[in-house]
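Got a structure for you, written out below as structure tokens; questions coming shortly.
Of the protein chains in this complex, one is absent; all others appear in place.
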Amino acid sequence: MDEKKENGEILSPSRLAWMGFKKHKLGIIGSIMVIILILVSLFSSVVAPYDPLAMNPKDSLRAPCAKYWLGTDRFGRDQLSRLLYGTRISMEVSFGAIAIAIFLGVVIGLISGYYGGILDNIIMRLLDILFAFPLLLLALMLVAVLGPSLENLLLTIGFLYHSRFARIVRGSVLAVKEKEFIEAIRSVGARDITIILFFILPNVLSPVIVQATFNLSTAIMVEAALSFLGLGTQPPTPSWGLMISESRRFMELAPWLAVFPGLAIIFAVLGFNLMGDALRDALDPRLSQR
Amino acid sequence: MLRYICIRILSMIPILLGVSILVFATFHLVPGDVVDIMMGDEVAGDPKVLMELRKELNLDKPVYLQYLYWLWDAVRGDLGKSFTSGKPVMEEILHRLPVNVELMIIAIAFVILIGIPMGMLSAYKQFSFLDGIVRVATIMGYSIPNFWLATIVVLLGSLYFRWLPVLQYVPFSENPLENIKCMVIPGFVLGLTTLSYIVRMTRSSVLDTLRQDYVRTARAKGMTEKLVLFVHVLKNSLIPVITVLGIQIGVLIGGLVLTEEVFVLPGVGRLILLAIEQRDFMIVTGSILFIASVFVVINLIVDIVYAFLDPRITY
Partner (left out) sequence: MAGAKRPMERREDDRLILRVSGLKTYFFTTEGVTKAVDGLDFEVRKGEVLGLVGESGCGKSVTALSILRLVASPPGRILEGRIEFMGKDLLRLSDREIRKIRGSKISMIFQDPLTSLNPVLRIGYQLSEVFRYHKGMDRMKSLRESIRMLKTTEIPSPEERVKNYPHEMSGGMRQRAMIAMAFACEPSLLIADEPTTALDVTVQAQVLKLMKEICREQETAILLITHDMGVIANMCQRVAVMYAGRVVEYTNVFTLFSEPAHPYTEALLKSLPRLGAKRTRLDSIEGQPPQLHRLPPACPFEPRCEYSAARCKEEAPGVTCLREGHEVRCHYPINGKKE
């Protein structure tokens, strides 16, 4: 399936991928953006000038100024600090959810692809059912039942996204399974679990990484959207989506409250998308049709 | 072709059954039952009323029977009655559906009429200034959350341009012109993310097709560039674009909820949101089952369009 790579080059595949990635200028920019996001979320308590929850009614709805760079909301809470803490929430939810999704998806995909047959058929039909729902709608439904909270949001997004990983892993396993080296390993009597973990899994990782990067960006979007609708992160926790939602009541008085959280979402989504594009081009050009 | 369509229609049935089981299970297998969830913290419900309600909803019967009753009703178009308004859920949905349909039509038309030509142009003039702008714009385009963009549009509209019709929905039947006026902007906002995906997909697909041998053959036959592009390249490049469009319709349906919320349009999305708030689960289940079924049918249509475009598809 992928025998078309130029042989004769002495470079290892990972080195080649790194070289491809380095060439991608936008990818480098994207990675820097992602690193900034991760640093901010790890050290939000250090970089934030104020306590994001501290109310200060005297300074309510201040426009951006020297004291409050991005202004304050109706309770006089510093917008910048809330944005920075919001980064942490956003990263927590998206990384946590995608971690769950990858775990579930990889396990299901490996089993389904490796064993094939009726089991594979059943699993794939079940996943088809998940794909039959518009994603946000399914999320709404699950959150409505589970009740709005950060943990439920994380679980919901994780559950929703696992199907994507499962499909991709299954596809890659099917391709790898037929390779001669798997046949060779099986012929010396290796157990299934050994073959799956040590020989198949490493070969399906790169599409998973690419998919994960893109899904991180959409998970950020879904988290923000659900929080915006009041079904995700609950006040007073600072979350980008929630901040936009709250800003709508004071739109004419304090338009800056609507602008900055949106820019933060764009920054995050853009960072992961750019990085994902570059990773995809470097690791797996065949994935370019999503 | 007819055989393919029949098979695809039949293969829809298990998917629809699965969808209905999932919706049913989500709302009926959580701790407590619908009535408990509905009543929420108000524990002090009249036990007799609760019993009545349980009986009416078949909650006193075994789970599989509950499902079958529910499914049978749903197939006949009866999705139950709203707890809050007492009206049939189906009536509530159909009453609001025109808003969704109109928004979707505007968004999809916007995506197809602008996205595909723009993607083709960008590919055909690869590396040009225009191509550069289109590429940057599309990357930005799908990084912008549509609910935020909607918020900003409303903000700008009301604050700076004194342009208030944005938030005043007028039904089409009352005043078509005013209706379109207040729907066009939300439709565009809804379609923007999808537009970016479609432009990108069209661009890369056209670029890929332009490199194909048969395009060279067409040129070697002496075809004009126009014929090459519109006869030999277009049809081939649309095949992957249609697939992406099919996936994106799901995204658009999700986006409807957000768009309706921000622009205060009375569609099914707001109906669901309000119902979730009021714990009116009959409306929530009914609407979600309804929309998911519609989505399954849309996907079927996309598949059939796909088969028409690509003669290599056989079943």
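Residue numbering begins at 1 within each chain, and the chains themselves are lettered A and B in the order written.
Note that a contact is a pair of C-beta atoms (placed from the backbone, for glycine too) under 8 Å apart; a residue touches a chain by one contact, two chains touch by 3 or more.
None of the values given here were measured: they were computed from a predicted structure.
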{"item": "Displayed chains contacting the withheld chain", "value": "B"}
{"item": "Residue touching the undisplayed chain, where the options are B:A74, B:V134 or B:A218", "value": "B:A218"}
{"item": "Residues from subunit B at the interface with the omitted partner, ascending", "value": "127, 211-214, 216-224, 227, 231-232, 235-236, 239, 309-312"}
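Keep in mind that, in the parts below, only the chains that are shown with their structure count from here on.
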{"item": "List of subunit A residues in touch with subunit B within their complex", "value": "26, 125-126, 128-130, 132-137, 140-142, 144-146, 217, 221, 224-225, 228-231, 241, 244, 247-248, 251-252, 255, 258-259, 261-262, 265-266, 269-270, 273-274, 277, 288-290"}
{"item": "Complex contact set, residues of subunit B against subunit A", "value": "14-16, 18-19, 21-23, 26-27, 30, 37, 139-140, 142-145, 147-149, 151-152, 154-155, 158-159, 201, 204-205, 240, 243-244, 249-251, 253-255, 257-258, 261-262, 272-273, 276-277, 281, 284, 288, 291-292, 295-296, 299"}
